[in-house]
Structure formats: C-alpha cells, structure tokens
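Got a structure for you, written out below as structure tokens; questions coming shortly.
Only a single protein chain was left out; the remaining protein chains are all shown in position.
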Amino acid sequence: MKPRWENLAFATAAVFVALAFTSLVLVTAGASPFEAYWYMLKGSLGSWSKISDVLVAWVPLLLATAGLLITFAAGLWNIGVEGQIVLGGIFTTWVLRLLQDSTLSPAFILILAIAAGALGGALWAALAGVLKVFGGVNEIFGGLGLDFVAVALTLWLIFGPWKRPGIGSMSGTEPFPKELWLPTIPGSRLSLWALFIGLVSIAIVYFLLSGTYFGLKLKAVGKNPRAAYLLGIPTTRYLMMAFVLSGLFAGLAGAVQVTAVYHRLIPAISSGYGWLGLMVSMLINFQPAWAAPVTFFFAALNIGSIQLPIVLKLDSSLSGVLQGALVLSFLLMGGVRQRWLKKHQQEASDD
Amino acid sequence: MEIELRHIHKYFGPVHANDDITLTIPSGSIQGLLGENGAGKSTLMKILSGYLRPDAGEIRINGSPIEMHSPADAIRFGIGMLHQDPMDFPPMRVLDNFMVGYPEGLLLPREEARQALLDLSAQFGFSLDPDAYVESLTVGERQQLEIVRLLWLGAQVLIFDEPTTGISAQQKEKLFAALHRLADEGKTIIFVTHKLEEVEILCDQVAVLRAGKLVGEAKPPYDLDALVEMMFGKVVTKGERVSAPLGKPVLQLKNLAVESHRIRIAGVNLEVREGEVIGLAGMEGSGQRQLLRACAGLIRPVEGEIWVDGHNLTGKPYHDFMRHGVAYVPAARLEEGLVPNLTLLEHMILADEQRGLIIDRQAALDLTKERIKTFNIRGRPHSTIESLSGGNQQRALLALLRPGLRLLLMEHPTRGLDMESAIWVWQTLKRRCREEKTAIFFMSSDLEEILHYSDRILVFFSGQVSEPIPATETDIEQLGQLIGGRGFNTPEEATP
Partner (left out) sequence: MKRIWWLLLTTLVLAAVVLSACSSGQATPAPQQESQQQTQQEQATQPPQEETFTFGMLLVGPYNDHGWSQAHYEAGQYVEQKLGAKMLYVDKVNPADRPGTTPEQLAEDLVSKGAKLIIFNSDDMKDAALAFAQAHPDIYVIHASGDNAWKDGKDYKDIPNFSNVMGKMIYGKMIAGCAAAMTTETGQIGYLGPLINDETRRLASSAYLGAKYCWQHYRQKDPADLKFKVTWIGFWFNIPGVTSDPTQVADDFFNSGYDVVLSGIDTTEALVEAKKFADQGKKVYAVPYDFKEACQEAPDVCLGVPYFNWGPLYMKLIQDAKDGKWQSTFIWAPPDWKDINNPDTSAIGFEMGPALSDEASDAVTNFIDELANGLNLWVGPLKLQDGTLYLKDGEAATDQQIWYLPQLLEGMEGQSVPQQ
C-alpha cells in the first residue's frame, strides 16, 4: 500500500512544480494564472462542442503516440515520426485525388485512402529503419533528415503538381468534396470513425506490448540488443518491424488529419503531433496504459489554450510551456523519487 | 586506514541483505570476505564504497564516523571499489576510462595519465593499450583497468569484489604480489571471493557472511573445512571426476582460422563428440574466446570449416547455429547474456519456445517458479535481473538454457558462483552430457575446474592452440607451463 501513496505524492508534486513554473511565467507575462487556467479549462471542457473539438485533436495525437510507444519499446527514438505523419497525409491525399472522380463508393475510397496513409507512414519509417539498421545512421539524425524531406515534399506538391487551380497557396490543396470526409456527428466536427481508429489503435499497441511475444522481444532488443541476439531474437528484423509499425500508426494519424480534420493536404499537416507525442511518451514513462488519458489532457491543453490570446491577450504558446514543464517536472520528480527510494528502500516492495 | 563497520543493516524490500554486521578491518591488512551467493557481500561492499546507503549503522575511519553519499565521496575518503561486474564505459577508449573520475580541474593531464596508466599496468604485468576501445577488452582486462584506475585515484582502501574470476593464474599471481605490496605500504585491502585457496595465500584474516549475517571470522592458519561449513552450514565436497560415454561427432572444426584485431588462431582441427566436455585453457585473451565465438557463428572464420551434426555451417549466422542446437553462454552476463530491466519471468519467456503469438502468463509463471526452484535462484519471478546477486544472475543465465541442446559453448560457466553452486551447476551440465548427449565446449581461468570437468583440454598461447590433451594424462603443473608458453613452438617455426 505504501508505494502507491508515495507514487501519488511524487506525481502530485510533479504537477505542482509544473503548475508553479507555468504560473510564474504567466505572472511574468502580467496575467493571473488562476484566470488563465480557468479559461483553458472552460475552453476545452466547458461545453460539448469544446469537448468534441478536443476529441478531434486527440485522435491524431493518440495515433502518433501509439506508434512512438512501439519504437520506444525497441529503444529507438523515432524522431522521424513527424515525417511519417506527413507521408501518411500525402498518401491519403494522393489516393483521394486519384479516385475522387471515379465511380467507386465514397466509403470504399475512404478506406483505401486511409490504408494508403498507413502504408505511406510505414514506408517512410522503413526508410529511417534501413538507414539505421543497415546504414548505421543514428535514427535521430536520419529521422530529422526525413522529416525535413517530408515537409519539403508536401510544399512541393501543394505549390506544384497538386496546386489549386490558378493559385498555389499556403491553404493547401483544393478541399475534397464532402462525401470524401469521414462522416461526423451532425453539428460537430467529430468523426466517430476517427475516434474508433484511434481507440482501436491504442488498444492494439497496448496489447501488443504487454501481452505478446512480439512486444516482449521488442523490449529485449531495446534494452540489450546483444543479449537479445544471443537469446535468439533476430534483432535487425525486430528493429525494422518496430519502425514499420510505428510509421503505420503515424501514417494513420496523417490519414485522419486529411480525412477528418482538414479535408485536404496542408503544409503543416502533422500539426506537430509527432513532437507532442514524443513529449507524452516521455511523460508517461513509455507506458501504453497512460497514453490515452495523457494525450487527451494534452489535446485539451492545445484546444483550451486558444482562449489565452482571445480573452487574455496572451500568447497561446503558453500551453506549450505547461506541457513542456509537465514533462520536465515529471522527469525531475522521477529522479528525486529514485534518490528518495534509495534512502528508503525498505519501504519499497518489488511488485 | 582502519575501517570499522558497525551494526550495518540493509533491506531490499523484504530481503534483509545485511543484518547487523559489525566488522573491524585493521590498517595495512588484507581482509577476506567469504559467503555463498546472495549472502550480502557485494551489498556490504557497496555500502562501504558509497554506492548504497545503509538503512542503519555507521562506518568509521580511524575511529571517527563518516557520512558518504556517493562513490565520489568514498574516493575522497580514500575508498575505492572494483565491482563484480565492471562499471566502465564500453564505447570509450581505455585511457578515457582511466581518466574518468579524475577530480582536479577540467583540464585533464592526458600525457601524464597515459604514463601513469602504462607504469601502473607494467607494475602488475597487465598489458593495457591506452588507445584500445574498452568494448574490445575481455572481462579480465576490464577489471585490470579498474584496478589501475583506482590506484591512480589514490585509493587507500581498495575493495575487490571477486576480482579473480576473469584473470589467469599468472595474472592472478601478479595481482596477489601487488596486493601484498600495497598492504605493506599501509593500504587496506578487502577481498571478496568464493575461492578458499585464495583466502589462504592472501588474507590476513577472513570474515564469513551467510544470509546477511556475519557468521564468523578466522585468522591463519585457516581450517578450510570449518570455513566451508561456516559458509554453507554444511560440508561440501567436489565429488569424483565423472565422464559421460561419448557418441557420434557433434562439432567438427576443419583447418579453422579465426582472426580478430588482436589475435589470429589458425589450423584448428578438432572433433567434439556427443557427451564430451572440452576445456579451453590459457591466459585471458589468448584466443579461446575467439574460437568459442567462431563455433557459435558469432565470428566469421577466415579459413576452414565448421560442421555441426554433419551440416556445414561455416559463415552462417548465430541463429542458424541455434537452430542446430548450439547455445552460447557469454561471460559478460549483464552485457550479453541478460537484459537489464527485464524480470526473471520475462527472461524465461524469451528463452523458452514461443507458442503462438500471445504469451500465456500463467504457464510462464509456473515455469519460472519451477526454474527458480531447480536452479536455486534467490529472487522472485518479478525481480528484475539486475537486482539479483552476481551468482544468482549466473544461475539465471544457466536456467535460460533450453533442454536437448547439441552443443553448449560457455565462457566461464561458473564465474561468480560459490563452491556449492559451482558443483551443482557442473552436476547439471554433466547430466546434460549424459542424458541429452550434449557436448560442452568451455573456457575458464580456473585450471582446477578445467582439469576436473573436461574430457580433453586445449591450451592456448597467444593464438597458438595445442593438440587436445586428455585430462587424465595431465596435471595442473603441466597445464600451467603450457599456458605460459613452454612446450609451444616459437611463432617462426609455427608458420608453415
């Protein structure tokens, strides 16, 4: 029973440190922290329509995080996740463009397009994987490079071959006809289909990592590739699979962005969810069980923080400050907790 | 410096690893520390060297109590520890590792350090190349590096946690001579070991731990049987030499040549048969490890062929060897053999045959509990592997081996095991030879172990390999001479 309270105490402390830090920033910016938090809360959970907006943002973030948990399990920093989301978006757009004038049923086209998005992300991740596994290029650098290329590719498509009639514009490609949008709940922007994809994905990842041989082997490869190899695990294949699966979920995130959020390809199609997903993963200490609630919380912060510039004339990047502060203070508290545990080891129990 | 440990307690969860230990170690003496696996020796030494904090009790130096919060603190008090599993930085060079922890200023006197490193290793007869990468060193060499590093940092109290498991008899002699000299200079030495003969030739007094408690102390002349009884609570004997009947050939090496950046062995012809045990003797780094690794497909031979059970596996990867019933047990447990952070249970699942895609947790748990029992591992299914004592990690490593193997390749199979466990492990290995017709190919720095358990012995001397010598036709004396190079051709004559 004891460690439970102990963990709770440390987590609470972490939240307080983060809030205190953010409050300090807010006070420095000349705003009342309480007011700011209040508006953010109201702006994210204050009404059903706000909650549905949060859910809209939640799904792609959840998908990106789900993918990242797989690479993290394998000890990989899949920084290329941003690019994988982008490629997911590009592939989805590509299929939609190819088929939008065809006679196929919209539902079928959408399914194909979303599958293509997953494929696109997986391929892009496989590229990072090949660079890492066979080329010896650290996945962080390879991923960063591929992110850059992916963004350049989107811009080229939007201003080149896929540009809107007459004008290439930052607003992206021509929006798709309404039939090719993932159907939404009437009166909201939320698509239950997208929600379904997100929830199923995180459930799959959770199960994969906690209940299957695949997940356990991946973990072994991540923690000690040499020992894993001696234990008979084909390490390179597992590393590649981790990349591909991770990219698949990231690609789905891109597909959802195109089919359920923006209904076209835009230059910033990833919405930075890859980076945010990396932060969330660290915050939850790579535990899949916590991905859903914490990404929801982060999505709520993203949506809620819109109130800051509107009502308080504050920059909404303050929500980023809060998110970053949370991650840092959890890491910090993790360290403090370890030291504390060392001192009080007799209170800790093994399982 | 005189060290006093007073009423030291340490708990790990429910495990009372140190239970009210009070021990005084006089200045300028060599203190032995004995005890079965998991007795609490490493824990006590980690407390003394600042890695762990005691839950109760105090440490005094020359009569005054001290407070330590980190190994760096301990070094400041002049206490340095050589760990059971080397705590170095493998991707770095020897010299850089040597200089880690150098306290003064930011500017490191590289040249000075290099000279010190060379001088110190010369003193002890170690051959450490300052520019080699640590990951290319053997376990023994890495321990050597730690020794000279601590001396250079000015340690007055030196703690050695099982330092002799990785080094050869000659290196051991040099080490012991050095330890005597250090003690004469007034340095205090604490020496943790499982080997009674080492205690006998080295230690001015010895303390014995069992289940966390100090169960006795002794001074020379030692009554070895009494010590064994103190350690295990009963008398332990090695038993008679046994051999399994030999069957058909399992492993065939044909004119094999293996090369690593430091050593080349060539022209090895050998046939290992079912049930046979072959021991590889030689100074650490003489090529035994390369040969073992080549037989597992972990190193690609440059010449010759490797056949397993009539299949030519030359140049195939390790996993192909595995499929033919070959298993490899490395010496660097925590680096190559086990996966830190994973639990015993998870290790068992990984090592066991995969059934389907989904793990049957209950079945795995039952299996793990059974293995824990048969291998007498002090730990629970959910203990992480690094929380086990060194000897228990070794047992876990052996518990991972599947039944029905054809060929077992082992680096230091009983490294870090106490006497009783080593005997028990060999009993189980021999049973494999007998009942499953497994052939065993192992290297060890313990000549007695090699002599006692092998059927035939290969002696290595800087890349040259002797003809197989039947164990019954030789003795420690002769092996020792061969290891030192006597009886081998000089390199000129050896080249065809």
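Here the chain labels run A and B in written order, and each chain numbers its own residues starting at 1.
Following the convention adopted for this analysis, a residue touches a chain if its C-beta (ideal position, glycine included) is under 8 Å from a C-beta of that chain, and two chains touch if they have at least 3 such contacts.
Just so we're clear, the structure is a prediction, and the values are computed from it rather than from any experiment.
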item	value
Chains in view touching the one left out	A
Candidate in contact with the missing chain, chosen from A:Leu24, A:Leu98 or A:Ala289	A:Ala289
Residue touching the undisplayed chain, where the options are A:Phe21, A:Phe159, A:Tyr213 or A:Trp340	A:Phe159
Footprint left on chain A by the chain that the document does not show	4, 7-8, 10-12, 14-15, 32, 34-35, 38-39, 41-43, 45-47, 49, 51, 53, 56-57, 60-61, 148, 152, 155-156, 159-161, 163, 166-171, 175, 189, 261-262, 264, 266-269, 271-273, 276, 285, 287, 289-290, 293-294, 297, 299-300, 302-303, 306-307, 309-311, 316, 334
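Quick note on the criterion: only the chains that are shown with their structure count from here on.
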item	value
For chain A paired with chain B, centre-to-centre distance based on mean C-alpha positions, whole Å	45
Contact footprint of chain B on chain A as seen in their complex	211-214, 216-217, 219-220, 223-224, 226-234, 342-343, 345-346, 348-351
Interface residues, chain B side, partner chain A - complex	10-14, 52-53, 55, 318-319, 322, 328, 330, 335-342, 346, 349-351, 354, 356-359, 380, 382-383, 387, 400
